[in-house]
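Missing here is one protein chain; the remaining ones are kept as they sit in the complex.
And then subunit A:
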Amino acid sequence: MNDVFSFARLGALLIKEFIQMRRDRITFAMMLGVPLIQLVLFGYAINNDPKSLPAALVATSNDPYTRAIVAALQTTGYYRFDHVAQSAADAEFLISRGDVAFVVTIPADFAKRVESGNNPQILIEADATDPAVASGAISTLGTVASQALLRAQGTQEAAAEAAKGQLDVVVHRRYNPEGISQYNIVPGLLGVILQMTMVMMTSIALTRETERGTMENLLAMPSSPLEIMLGKVLPYLAVGGVQVVVVLAAAKLLFAIPFTGSMSLLLTAVLIFVLALVLLGYSISTVARTQMQALQLTFFFFLPSIMLSGFMFPYRGMPDWAQTFGEIFPLTHFLRITRAVMLKGAELPAVAGEIGWLVVFVALFAGVALVRFRRTLD
């Protein structure tokens, strides 16, 4: 007899553990399926050197030099001119909304200046809220543009040489000229922190009642599903409010994040976002049978939302299917709003679309929760 270790006793414990593992279907599926799904999803989706970034062209003339520059930029693979802005104001709106990552402005007298060798200039404005996104594209600029001119001018080598020396590519790193990555990370963290706590806390709201046996009593007493939902969700809305204050204060005091936009607009968006999160958590709570399952489902949701929302890796760097997939996360839309409002000083019209998305999430999650809520123990 061995008091310290016996294979038979260890065997008994192992067998019991495996039986329990197999019984809990969701856990089992999570252990096997989730790593595979995530590996494939993230492996293909994540890319730190985003290419084919949307750009807007502001050009009033359609001369060979302009065309050559545009063609050359497109050939680098970084720029994709899918927006043509009519005016500078137009372009400003596009970049502040985040529709484009670059605005390339070629002045009307560009061709004339090239030919006369009179200091031709093009202006490239980059959205540098995420410094990583813009850096690759900016680094290619200098050589690409002048070589394009060289080709366009063909045989007139003398003129070309002169122009090459004179072509001035002016780069504006908008919103974050020094390329400080905290400017991008901290406003994003606001969304991630809120998501982490709000969804997790509310996801165990109902399962905790069920597991402790108090659900039966709660259902036997006169309380409506709406009352139960609001009763579970509103306290966390208040907790979320406290978190918002803490994170924003830290952003200001510790990280000196510039705060250019409207506070009330940001807070409105935060409120809707938190409401969507607590309702999402509550919906998870109506689906999961145990607290453990609720937490697993929550984490199953967390990882892709952090990876694919543009928080951790550039959203623009992902392939189209992954970008479309990323749209299903409230965090994706919230990140665009916070970055736009905090860093770019965006006004309501620029972020109205994203706020609209959040409102859709609120309605959707509330609907799912109320439909899924088991008024009875059936």
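FYI, a contact is a pair of C-beta atoms (placed from the backbone, for glycine too) under 8 Å apart; a residue touches a chain by one contact, two chains touch by 3 or more; residues count from 1.
Basically, contacts and distances are computed from a predicted model.
> UniProt name of the unshown chain, from "Dihydroxyacetone kinase subunit DhaL", "Protein-methionine-sulfoxide reductase catalytic subunit MsrP", "ABC-2 type transport system ATP-binding protein" or "Formate dehydrogenase subunit delta"?
Looking only at the record, the undisplayed chain corresponds to "ABC-2 type transport system ATP-binding protein".
> Among A:Val4, A:Ile19, A:Ala89 or A:Met221, exactly one should touch the missing chain; which is it?
The one listed residue touching the chain not shown is A:Met221.
> Which candidate, A:Arg9, A:Arg151, A:His172 or A:Arg212, sits in contact with the chain we can't see?
Spelled out, the listed residue whose C-beta touches the missing chain is A:Arg212.
> Name, in rising order, the residues on subunit A that touch the hidden chain in the full complex.
Residues touching the hidden chain, for subunit A, are 212-217, 219-224, 376-378.
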